[in-house]
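In this view, the complex is presented without one of its protein chains, the others remaining in place.
Per-chain numbering from 1; labels A, B, C and D assigned in written order.
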Amino acid sequence: MSDTEQTPAVPAQAGAPAVEAVPTREPLLEVDNVTLRFGGVVALNEVDFTLYKGEILGLIGPNGAGKTTCFNAMTGIYQPSEGQIRFRGQKISGKKRHQITRMGMARTFQNIRLFPEMTALENVLVGADAHHKTSVISALFRLPRYWKEEREGREKAERLLEFVGIRKRMHEFARNLSYGEQRRLEIARALATDPVLLCLDEPAAGFNPAEKEELLQLIRQIRDTGVTVLLIEHDMRLVMGVTDRIVVLEFGKKIAEGLPAEVRDNPKVIAAYLGVPDDAA
Amino acid sequence: SGGDDTASGDACGSKIAFFGALTGSSAALGINEHNGVKLAVDKYNKENADCKVELVPLDSQGSPDQAPQLAQKAIDDTKILGIVGPAYSGESEAAGPLFNEAGLVTITPSATRPSLAEQGWKTFFRAVGNDFSQGPAAGNYIKNVLKADKVYVIDDQSAYGAGLADEVKKLLGPAVVGSDKVQGEGKQVEFSAVVTKVKAANVKAIFYGGYYQEAGLIRKQLTAAGVNAPLVAGDGVNDVAYITSAGAAAAEGTILTCPCQPATEARGTFAQEYKALNGTDPGTYSDTAYDAANILLAGIKAGKATREGLLEFVKGYSGEGVAASYKFVEGGELDPAQVKVWAFKVQGGKVVPDQEIPKS
Amino acid sequence: MTTVLEKVRSGREAAGERWRGAPRWVRWALLAAVIVFFYALPNKEFYQYLGPIPTPGANFTQVMFTVSIYVLLAVGLNIVVGFAGLLDLGYFGFFAVGAYTVAVLTSPSSDIKTLWPWLLAVPVAIALTMVSGVMLGTPTLRLRGDYLALVTLGFAEMIRIGAVSSEFLKGQRGFNQIPHPPGQYADGKPVFGVLDARPYYWLVLTLIILVVIGVRNLTHSRVGRAWISIREDEDAAQLMGVPTFKFKLWAFAAGAAIAGLAGALFAGKQNFVNSQNFELLNSIIILAAVIFGGSGNIVGAIVGGGLVAYMIERFRGIEVFGFELYEFRFLFFGLVLVIMMIFRPEGLIPNRRRAAEFKDRRKEVTVGE
Amino acid sequence: MLLEIDDVSLLYGRIQALHGISLTVDEGEIVALIGANGAGKSTTMRAISGIRPVATGSIRFDGEDITKLRADLRVRRGLCQAPEGRGIFPGMTVLENLDMGAYTRRDRAGIAQDLDRVLGLFPRLAERRKQHGGTLSGGEQQMLAVGRALMSRPKLLLLDEPSMGLAPMLIQQIFDIIVEINQQGTTVLLVEQNAQQALARAHRAYVLETGRIVKSGTGAELLHDPAVKEAYLGVA
């Protein structure tokens, strides 16, 4: 499998190789010189990158490089010690987590975090509710808005469950789903919030190669619906196969950025992260 | 229908109730009274074997929040024509409006809070003096007999305790160097915070407004902390149960007042009959409760078979009891001429009468 | 013994299945029958045929009123604990706020002497409890789990001590002569008087039905889903766009409003409110009732609240070997809680989620234990 | 035979996760267990270490029937697992976590020596020795979990997806470590999604499908089995 085949096929709207398109594309997320410290530990050190609308960006790096921390800073779980994160032109800092989600950023978790005692359907409905406006009053008296939004949410949820391929399991409690189904459900739930940007934290962990292949297809489909994707993953086959560009972190610092092929051959990245090329094993 | 005075047979099988604490942290006083009422009913039924009256004990645990429910229970039982009680001021305040609304007559042998008579309840009658007489008397005793110029006043925030303590404070004025509040009804048993303050204030006497259990524990903990100033307290503490609570050594020397005379001073053979029936000597308010019950029984005997009838009867009553002569004036108060206040003292593990305190 | 239990359990489950499987009209008819039964219950002509159900030691109608108040409270607390998963150990504090608001505004013993009629004070009481719910919630709902439990408990204690010790709230002496709800019979006698407790009970029962409909509507909506998602995983809920703080406040406020309503009803019936009506034990009893019945399930909360309140009253007036059982009521109550929870940890009528979860978990005990 | 599993079934409530599986591990071997998501690999591990009770069947370890033995006693018999999901003690420091691995051991000198060795294997952990386990990154926690299991010097080491969440370079390293400790005398039972690597190093292997063992053989055999290749190695 070679990535030179992959890259040009990807950008649906631009129709041109990603790198060349960069200056003309609209920035969606700007991570601007972000530093984040935990006591003495510098988890992010002046990290600086931009994510453009419609692309799939890979975020890779050795263990403890700061990838998950970067997600956490983006979604408002941590506040950067220095620097700024801008999403759709607005500063993230000071925003509540649910506001960030409503602005169009959704994520999955490195350790799955579903609502275990809600059904798959209800899990997705919670995501869909992010843009609903049914108030306590309209729910209490079942005003027209309630009926409209319930119907809408339900349709959307079923459509998304179908999309990730677990519609048959929609009345099952989340905790009864298998590991792979749970990961899919997490994605469906995140998509239900109508994100502009979807952040996936190691979605393929614990998947076997065949399942990874399916996941790869799914991520592409998501991108094709117009959603920008930020992907953390250690599986190089997946990363190289699906991303348009890659950012590499090490010890909280960005050490490389570029097309998958470039990054893969970057000696710094090989030394810090990849070790011997993949197929030599 | 109204008070049908003629057909005396109608009143047979009627009930009167005693309303007061039979269990709980101040039960000893309620039991004194209940025993007095029992004696009255017992004697009545012996004399009128063909037309008996039943006594219903209503145990309030001395707690105002139980009172409305219990009053409701009394009201629901249409056979109950009159009530001896409520024994305590707090429960009287809570239950009074209900009795008033239901037109059920109550004669309290012991609830001494003055304001009870000022609520406009048509059904309220008090067979003893109130704390307008007891409070100043206790204050005078502290001032004139104990000659204490620095006094600490504690109360239990109850209708009775707080009211009495206020009267004492009023009389003593600047001699009161500190005051504090505790919780009654057995809710508090640890008084180190109060004790610390009393100890630091270095006073000559302590007045407590409240009931015997807390008084005993406070006394005990004061003594344990090395405070030896005498404790003065009102009728709520006036029972041997106080000594049990404080421990004999700590209790010794405590001064207790009561707007009543010693029950052992009651006229006639009351004390003997009481002991014969109940196996104990009469205690504080046993005699007034006996008298209160007899007033109701006299009404029933006179053929008052309805609540309205009995209420009218009590309102117009005048007669002799073992503790005093009874006649009710405005608001249901006892005729002021009949009110006496006594001081008692704890001596050798017993509560003994000390002296009658002259009215100021 | 286990086999008997299993049988009971499977019988109950079968009943549940049959209920869900039954046609709509059957369910409505059954529901209507139950409601009619409860309206008829306090009539002596009816309950005298019910064998051991009427309480021997207390007026049954009065008991039913108390029971209905507890049911209302349990329904309210169930929103907070059962749905939103916020452990509130001081729920009775809101009941106190409701009762005191009515007392202060209507009673002649109150310092402000407004002497309002009862009905006018009720909306104010509800509004004020909601406000106090928001006031308590705003600083404390950021705390999680057991910290919240303790803070709510502390807050309820503060309300109680404030009531005991402040001049304005009259402490143990309380407020008396609180007016009854309005209404007169044709002959001029008041509907809500001291002589007949049934109208109060019917009033509460009607309000319970309305409140239950409201709560059901809420839980089957975006609001209810938000509550449950918060209960399940608060962080994840936030990241899915749920304004968790706002919905927690709503849960608190809704629960509080119901407690305030209950308090106002209580004050109107009892005519008297003092600090002793609000002992901490009551909060705990309500919580126990909700969990005992099956937290997160409205029917469970109703059954729990009803049974617990009834159970305690049922002991009154029974003597065994010369002991008045009422004296032991809390001893039994405690034991029943322990035993019931051991045999039915998920509550009498658990919610569908808990029931399913528990069925799965029950068999997964660790080896060698 | 060091470990002998005979016809073991296991239930999660209504769900039957294992349907009578049998497998053996000989002293000194590396045995790999591979299979798709939800096949029951982790469940098998849980049954062996005793945190889930088996419904039927028996487990023998070192000649003793341990089917009903409590989990902690199995550890004392020399059986230690690095669990799926890592199971780090979040409020303990890295060092304390490692100490917990040696909970059943009493030889201070040996423990100290092993600690040095583990910190040598994972320099990242040495850097973070005073940091709380809960604040480590996913991969760091994984290293800690493996390191901690090594600290107990078990006779049989159970590793459930030790490479999950590790960076490519470290995956390499982890497998080298497994071979190394095996050569030093520790028997290893290994669950892996990274089947290629696992099979390349295992003496023998089992393939698990929906709670049943469907294939077994030497590592090399399975590595070249076309069906296995297609299903688990992702090579068409």
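Heads up, the rule we're going with is that contacts are C-beta pairs under 8 Å (C-beta built on N, C-alpha and C of every residue); 3 or more make two chains touch, one makes a residue touch a chain.
Keep in mind that, in the parts below, contacts and distances are computed from a predicted model.
Engineer: Which one, "Dihydroxyacetone kinase subunit DhaK", "Amino acid/amide ABC transporter membrane protein 1, HAAT family", "Multisubunit sodium/proton antiporter MrpD subunit" or "Phosphoribosylformylglycinamidine synthase subunit PurS", is the UniProt name for the chain you do not see?
Structural biologist: "Amino acid/amide ABC transporter membrane protein 1, HAAT family"
Engineer: One chain isn't displayed here. Which of the visible ones does it touch?
Structural biologist: Taken over the complete structure, the missing chain's partners among displayed chains are B, C, D.
Engineer: Which of C:G57, C:G154, C:G193 or C:G214 sits in contact with the chain that's absent?
Structural biologist: That would be C:G154, which touches the missing chain.
Engineer: Where the complex has a chain not shown, which of C:L119, C:V134, C:V212 or C:I284 is the residue touching it?
Structural biologist: C:I284
Engineer: Of C:W19, C:F168 or C:F330, which sits in contact with the chain we cannot see?
Structural biologist: Within the whole complex, the residue contacting the unshown chain is C:F330.
Engineer: On subunit D, what residues meet the omitted chain?
Structural biologist: Those residues of subunit D that touch the unshown chain are 49-51, 70-73, 75-76, 80-81, 83, 87-92, 96, 99-101, 103-104, 132, 134-135, 148, 152.
Engineer: On subunit B, what residues meet the omitted chain?
Structural biologist: 23-25, 157, 178, 180-183, 186, 189-194, 196-197, 199-200, 213, 217, 220-221, 224-226, 245, 247-249
Engineer: Need a quick check: the contact residues on subunit C for the chain that isn't drawn.
Structural biologist: 81, 87, 139-140, 142-144, 146-147, 149-151, 153-155, 157-158, 161-162, 164-165, 280-281, 284, 287-288, 291-292, 295, 327-328, 330-331, 333-338, 341-342, 345-346, 354, 357-358, 361-362, 364-366, 369
Simple rule for what comes next: only the chains that are shown with their structure count from here on.
Engineer: With centres defined from CA atoms, tell me which chain sits nearest the overall protein centre.
Structural biologist: C
Engineer: Averaged over CA atoms, how far is the centre of subunit C from the centre of subunit D? Could you give it in whole Å?
Structural biologist: 51
Engineer: Centroid of subunit A to centroid of subunit C, CA atoms only: how many Å?
Structural biologist: Centres of subunit A and subunit C (C-alpha means) sit 44 Å apart.
Engineer: Report the inter-centroid distance (CA atoms only) between subunit A and subunit B in whole Å.
Structural biologist: It comes to 78 Å between the two C-alpha centres.
Engineer: Which subunit A residues touch at least two other chains?
Structural biologist: Counting only residues that touch two or more other chains, subunit A contributes 176.
Engineer: Residues of subunit D that contact two or more other chains, please.
Structural biologist: Where subunit D meets two or more other chains at a single residue, that happens at 15.
Engineer: Going by the contact rule set out above, which residues of subunit C touch subunit A in the complex?
Structural biologist: So the residues of subunit C touching subunit A come out as 214, 217-218, 221-226, 228-229, 232-233, 235-244, 250, 254, 353-354, 356-357, 360.
Engineer: For the complex, give me every residue of subunit B touching subunit C.
Structural biologist: Interface residues on the subunit B side: 23, 63-65, 67-69, 72-73, 75-76, 90, 93-98, 101-102, 157-159, 162, 181, 183-185.
Engineer: What part of subunit D is in contact with subunit A in the complex they form?
Structural biologist: It is residues 15, 36-38, 85, 124, 131, 135-140, 142-143, 161, 164-170, 172, 193, 195-197, 200, 231-235 of subunit D that touch subunit A.
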